[in-house]
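After this line comes chain A, so read on.
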Amino acid sequence: MKGLSLTGITHAYGDRTVVLDASLGVPAGKMTCLLGPSGCGKTTLLRIAAGLEIVQHGRVAIGERVLADGDGRRHVPPEERGIGLMFQDHALFPHLTVFENITFGLSDPAPGRLQWAREALAGADMAGFADAYPHTLSGGQQQRVALLRALAPEPRVLLLDEPFSDLDVNLRLQVREETLGLLKETGVTTLMVTHNPEEAMFMADHIAVMNEGRIIQAGIPMEIYFRPMDRFVAALFGQVNRFAGVVEGGRVHTPVGGLAAPGLADGRRAHVLVRAEGLRLSVAGTNDPSAGARTPERNATPARVISTHLLGRSSHIHLGAAGPDGAEVVLHAHVPGVFLPETGTLVSVSVDERQVFVFADD
Partner candidate 1 sequence: MRKPAVVVLAAVVGLSILPSPAGAEGGHVNLYSYRQPFLMKPLLDAFTRKTGIKVNMVYAKTGMLERLKAEGRNSPADAVLTADIGRLTDLVRAGLVQPVASAVLRANIPARYRHPDGLWFGLTTRARVIYADKTRVKPGEVSTYEDLADPRFKGRVCTRSGKHAYNISLLASFIAAKGEKAAEAWARALQSNLARRPQGNDRAQVRAIMEGECDVALGNSYYMGKMATNDKKPEQKAWAAAVTIIFPNQPRAGRPGGDALGRGTHVNLSGGAVTKSAKNRDNAIRLLEFLSGDFAQRIYAEQNFEYPVKSGVPLHPLVASWGTFKADTVHLTEVAKYRTAAAKIMDRVAFDH
Partner candidate 2 sequence: MGLVGTRFGGGAGTFRRIDGWTLGTVLVALAASIPIFAVIGLALTPGESVWGHLASTVLPLYIRTTLLLMAGVGLGTLVIGAGTAWLVTMCRFPGRRIFEWALLLPMAIPAYVVAYVYTDLLEYAGPVQGALRASLGWTTKGDYWFPEIRSLGGAIAVMTLAFYPYVYLLSRVAFLEQSVCVFEVSRTLGHGPWRSAFRIALPLARPALVIGLSLVLMETLNDFGTVDYFAVATFTAGIFDVWLNMNSVSGAAQLASVLLLFVLVVVYLERRGRRGRRYHHTSTRYRALPGYPLRGGSAALASLACLAPVVLGFAVPAGVLGRYALTHYADTLEADFLTYTANSLGLSSMAAVITVAVGIFMAYGARLRGGPVVTAATRFASLGYAVPGAVLAIGVVLPTAWLDNTVDAVLDSVFGISTGLLLSGSVFVIIIGYVVRFLALSFGTIEASLSKVTASMDGAARTLGAGPAATLRRVHLPVMRGSVLTAAILVFVDCMKELPMTVILRPFDFHTLATFVHQYASDELLAESSLAALTIVASGILPVVLLSRTIGRSRPGHTGAPDGAGATP
């Protein structure tokens, strides 16, 4: 089992640079997610790895074997790379049956793999569909077939391009789990592209965050979540509250209190992000805190409830608090469980420092 490595990839279409000096390594047998918004260049990077684009600068290698080198010095065509690619639109061949689709990439004879294909179909509850044509399948079924097709030839590396994007939410969760299970079982090195942070957190052993053609940060999910390197990464995982201020005495004053600003000198301008789930609330003057809230602290800030939204297993609350110049600032708080005080209720807001990220604002 070899790992995939992309080194120093730069790619442009015409005079529009879409990837800039991106380096990425997928450890053997592991799953790495390339996370980023639409248009950040992640699909291009995937296509370069697959060989569907010619490398302009940089290198693509599996283990020691160099597949592509910049400036055309080397380019192994896609069909010879042993890299599987699963497309966002599944791209099943309309003129072949499900079974024929899955076994398309197999060279004759391959009785072992044929057997594997049959078993995998059965495992996905689709044994009766072997002779069906793709257009008769539902979205979820097409996705499964596409995945099996990519896995059948036992690729060294598997690339997934937003594989769950056209599935409805509940189906997505189920299919995600099954896919992850299958990939772990086969142990294939996988690089998956997604714009959904939760998906990346769930599936990946490593995450690489990409924005505007660059890889901003790479690491294990915990690190990405708790130690983002810039405000973009910090804001990836949901709603954030943003404040600006000046560092004084190692802290920045915000509408939710003074927050520590490590590493920034006094007088520096700072940009503070507090994740919505980092705000703990308790109704003022009562012992009725939102779940997980500590008892009111000295530096709990008062705020007034503007609106509440129950999301099922969590609640989203809009609060109004006093801003730096006295005007009201809207805060977003995201708390677990059911916490729906009436509009206008006064609550105390305290901050979980682990969800506070302070960056220099220059």
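Operating definition for what follows: a contact is a pair of C-beta atoms (placed from the backbone, for glycine too) under 8 Å apart; a residue touches a chain by one contact, two chains touch by 3 or more; residues count from 1.
Per the selection procedure, all candidates are chains of the complex that A comes from, given by their letters.
This one's a predicted model, so the numbers in the text were calculated from it and none came from an experiment.
Among the candidates 1 or 2, the one in contact with chain A in this complex is 2. Considering their complex, residues 13-14, 47, 50-54, 56, 71-72, 75, 77-81, 83-85, 87-89, 91, 93-96, 104-105, 107, 133-136, 138, 146, 149-150, 153, 155, 159 of chain A touch candidate 2.
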